[in-house]
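Missing here is one protein chain; the remaining ones are kept as they sit in the complex.
Right, chain A next:
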Amino acid sequence: MRRLLQWAFGRIPIGWLQLTHKRGRFMAALAGVAFANVLVFVQLGIMNSMATATLRPYEFFQADIMISSADANALSEGANVARQWMLQALADPDVAAGTGLFVGNTPWDREDRDISFTTFGIDPGQAGFLSPAISDDVALLQVQDVAILDRMARGLSREDAAAIRPQTPLSFETQGRTLTALDTFAGGGGFGGDGYMLVSDQTFLSLFPARSSAAPDHILLKLRAGTEVDTVVARLHSLISDETLRIRTYAEAAQEDLRYQQTRRPTGVIFGFGVLIGVLVGLVIVYQVLSADVADHMREYATFKAMGYGPSLFMSIVVEEALVLGVLGFVPGLAVGIGILTLMGKVTTLPLAMTPVMAGIVFLGTVFFSILSGVIATRRLAAADPADLF
């Protein structure tokens, strides 16, 4: 480290020597930076997890355009959409197929732990609207009261989930009916439910008698190959001029859902503030360390001033210290962050994990904010008057 800094700064690594001269304080400073890193990692991990969990159900389906109610900010929110709009959309020559998507929450009351499934009701005859991982099994849903369960659902043991096959189905009571799970797919717990369940639209309507087959939650459309999606969306807007509807590309719908979760839902805002607080804590810790270090060495800095050194030396010393704190504090912060996210992921089954992008962003952020703290701390150096040395 010492040689690296000597090479990088082209001088004796004064910052490194100053920091390591008082090892106890140095370790405490690194622990402080690591703590701030852990705070940011956990909050970012939860935010990432929210993004993954929000976008995950969109991955179960394949569509080009989604028609939803105007108040449908998320997949499982909003009023219903009249099926007639699907028929009208199908009149467009570039719209190849359409299907209704029903969404509801289904509780599974169990002795040990209740599970809440976000349940999608789909037309089993429209396998093309399902992702390839699921579409092979969708024919099973042709049978009334059959379900395909999320094998990664929170509260469902991996052993129980693995045992679910057409030969060894799992029957359970929900909404006053007995459903039979014949297969599973990979979903995962989210913030709105413990997992997902796929049923046919007919089974869905049996589970939710108040719902009507003429009013799904969303309408999914597939376009003919080679069609420009935005062009068709614009055309549908003029064709279906109903202000109670939102006609968007499927990708836009997913991104709008994500933005809604992150910026308008309290949880998203809270996690965002969590990241900000982590950054501020780190900034304050590094500033305090560097500021105290500058104050401790004021006489030495004044001596350097007397010897003819200019402000660039002092700035580079403090930046060097900031870099050392930022880089060395990041390493334990990353290790602890990985540990905590892994543990939280196991306990909550949320998709919590350290990603290289997240680690990279936090590393660059740590170095940037450490240097920023250092630059602020150098303001105190103006007080180092070499004339006072005599």
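Following the convention adopted for this analysis, contacts are C-beta pairs under 8 Å (C-beta built on N, C-alpha and C of every residue); 3 or more make two chains touch, one makes a residue touch a chain; residues count from 1.
Note that in this section contacts and distances are computed from a predicted model.
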item	value
Complex member absent from the view - protein name from UniProt, among "Biotin-dependent carboxyltransferase", "Putative ABC transport system ATP-binding protein", "ChsH2 C-terminal OB-fold domain-containing protein" or "Cation:proton antiporter"	"Putative ABC transport system ATP-binding protein"
Chain not shown: contacting residue from A:90, A:161, A:306 or A:376	A:306
From A:11, A:177, A:259 or A:346, residue that would touch the chain that is not displayed	A:11
Hidden partner interface residues of chain A, rising order	11-12, 14, 17-18, 20-21, 297, 299-300, 302-310, 386-387, 389-390
